[in-house]
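Below is one structure. I have some questions about it.
Not every chain of the complex is shown here; the ones you see sit where they belong.
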Amino acid sequence: MDISLETAEQVAPESGFNVHLSNFDGPFDLLLQLISRHKLDITEVSLSLVTDEFISYIRSLELSGEGWRLDQATEFLVVAATLLDLKAARLLPSGEIDDEEDLALLEARDILFARLLQYRAFKEIAASFQEMIDFADKSFPRVVALDPALAALLPEVLIGVGAERFAAIAERVLTPKTPPIVAIEHLHNPLVSVTEQSRLVVEALRQAKSMSFRSLCVGAESTLVVVARFLALLDLYRQGNLRFNQVIALGELQISWTGAESGDIEITDEFDIPVVLVDETDEDKNV
Amino acid sequence: MSNVEVDRSIEAILMVVDEPVSELTLATVLEVPVDIVVEALNRLTHSYEDRGFTLKAINGGWRFYSHPDCSPAVEKFVLDGQQNRLTQAALETLAVIAYRQPVSRARVSAIRGVNVEAVMKTLVNRGLVEEYGVENETGAILYKTTSYFLERLGLKSLDDLSPLAPHLPDLDGLDEILESLTD
């Protein structure tokens, strides 16, 4: 832990942990920065080191009081969860891959690296775009009006469209090209609902009384689902419906159900973005 | 500044300006004596003898012109059908002016998201658009459509322009949007 503290301070010595989100553009950007700072090949990243730093950045963001936007938080969480998974796999004794979960882990790593590599490629291209724009900006086009003598030769101008079509063109050009306001694409599809995962978790725990987090996440289609289930557990824990038990650090996380055997459990929706339904839009008009 | 540098700089400037430029202006920009500029202009004019263009001083200002020898090709190009039809860019610019007149060139540029200098000149040249005073605050030249524009579109007056959909933001709303773009 001391190591990660030191390295984090090296990044921003003047402000300690006070990292501002504007320093980097999203989790991929941060991860690339961390990786390049260690001059490591992206495919041979010293995962524990980078993971520790990544997590401490997230902590420092929390402490900085800037707060999180949900979309940012989920993006960082997904990357953090993947990194933690990978780090955990590294720490465990390496054995044969005989487990479907291990395979899934390897797949998660490949996907994260592939996405990072892809991002890095576009980052490099972006730099070349800037160079091209700078070069193009040095050359100015010849922009002249037709010589009056030549203009006099021109036949009558043809507007080429009628008044209706002309109005349609005006309308298209004058309409501000603003994308739709209710945007949900920023939660990578498919969307995962914490509320929905919460119900599944409650059901599973009521049945089994006690189970490990690992087994609770068997069958999770994506890392996002794992994150959602974890968030659901945290909320249920807050309400006193379950107990966590972990014998050793990074060991198996056991969850025991202590809540009611049946009946409704208050399920949080604070993690889910409200979906604007068609019949709710009337209210919005008043805004 | 060497002779070659003076020559090239003058060529570059005259290539992109529309209005003729005086020797004094060139000398000021290049920070060389007027004599040097005059010499350079003579040297350049000579070097263009076998080219399709030439330099000419008209009303004390210098500008590139097509060479008189090549006027048949130029006239053919101008007369060729392609020139009397408005391009998409010209049409869009004309539409903005028609529905937002009087309007400055900067405003039209902001709405269309591109530099409209060349297109505006074409529209003025074709008699579809004309200057109409200046904007009070900025001093920018305002433009409006001409009666020739109405004639070509087959309209009696501007009131006959088809109305735009009511949901379009008015000028005030547009200002805010444009304002936000400059951040």
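By written order: A and B. Residues from 1 in each chain.
One rule holds for everything that comes next: contacts are C-beta pairs under 8 Å (C-beta built on N, C-alpha and C of every residue); 3 or more make two chains touch, one makes a residue touch a chain.
Predicted model only: the values in this text are computed from it and were never measured.
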Formula of the whole complex, where the shown chains each stand for all their copies: A x1, B x2
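Just so we're on the same page, only the chains that are shown with their structure count from here on.
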Chain A and chain B: spacing of chain centres that average the CA atoms, whole Å: 47
Complex contact set, residues of chain A against chain B: 140-148, 150-151, 153-164, 166-167, 169-171, 173-176, 178
Residue numbers on chain B that touch chain A, as the complex places them: 12, 15-16, 18, 64-65, 74-75, 78-79, 83-86, 91-92, 94-96, 98-100, 111-112, 117-118, 121-122, 124-128, 152-155, 160-165, 168-169, 174, 177
